[in-house]
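Okay, handing you the structure first.
One protein chain omitted, others in place.
What follows is chain A.
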Amino acid sequence: MGLTVETYASAAEAARALAAAQDARYLGGGTLVMRAVNYGDQSFRRILRATDPALGRIAAQGGRISVGAGVTMAEITESRELGFLAPAARAVGGPAIRSMATVGGNLFAAHPYGDLAAALLALDGRAVLADGREQALDELFAARGRGQQPLVTAVTIARPERGAFRFRKVSRVKPKGVSVMSIAAWLPRSGGRIAGARVAYGAMGPTPRRVPRVEQALEGRTLDAAGVQAAVAAAAEGLDPPEDAIASAWYRRAVAPVHLRRLLLEEDG
């Protein structure tokens, strides 16, 4: 194998080592990095990891919640603090994957993975980097597209009002199937009307992405058939979804309005 594993006690040390290295990958839960190792990926020779307990912390911070990058999907589903996020965490893999896969890893999971990351994006997620800087997830995903992968130590998200956050993953195999698409929507309401909607898709581009036209079309509207009409019409506007073994780009565009409508009206299916 010829790989070297370096274990650091603090995330900051691991981040410095990662920034200085050309030949290293950071291992969170292992579901991405070990797969690459098993398949003979020669693009890295060193595996860096950190045992920093701060990476596993979930903490309330004012109106927001900080979720450590090392928190697993299983820990999210068991957290009372993060009950609203449980459906998105449960959408990732099967139980064995969920006890390994981490929040930080999901931010860098290539298409068609990254369903949780779409939910974090809709919840105004901000990545906390090892040097304390914060980066909006939109920016992190854009930079990821350019090959930049800084070490994230936590993600802070908004705490949505009760019932204001919705998530669904569309897959052909249930309960565990790869995404045709996933949709996350944070729909705060003021006097029954939507104010400040954030809607994000997973598996509809190389990284999770927001759909600003849908967000704009929801502004000031009510969540009923007439109110969501414009948003549903804009569901696939400007998107260039990927083509893969799960679905063609045409199919993804064609079904996006159907699933967005179901999510907004909370219909079954």
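Please note the rule applied: a contact is a pair of C-beta atoms (placed from the backbone, for glycine too) under 8 Å apart; a residue touches a chain by one contact, two chains touch by 3 or more; residues count from 1.
Convention: contacts and distances are computed from a predicted model.
**Student:** Could you tell me which of "NADH-quinone oxidoreductase subunit J", "Spermidine/putrescine transport system permease protein", "(2Fe-2S)-binding protein" or "Amino acid ABC transporter" is the UniProt name of the chain missing from the displayed complex?
**Tutor:** "(2Fe-2S)-binding protein"
**Student:** Any idea which of A:M100, A:A142 or A:A164 touches the chain not displayed?
**Tutor:** A:M100
**Student:** For chain A, which residues touch the unseen chain?
**Tutor:** So the residues of chain A touching the missing chain come out as 1-5, 7, 27, 30-31, 33-35, 37-39, 47, 49, 74, 93-97, 99-100, 175-176.
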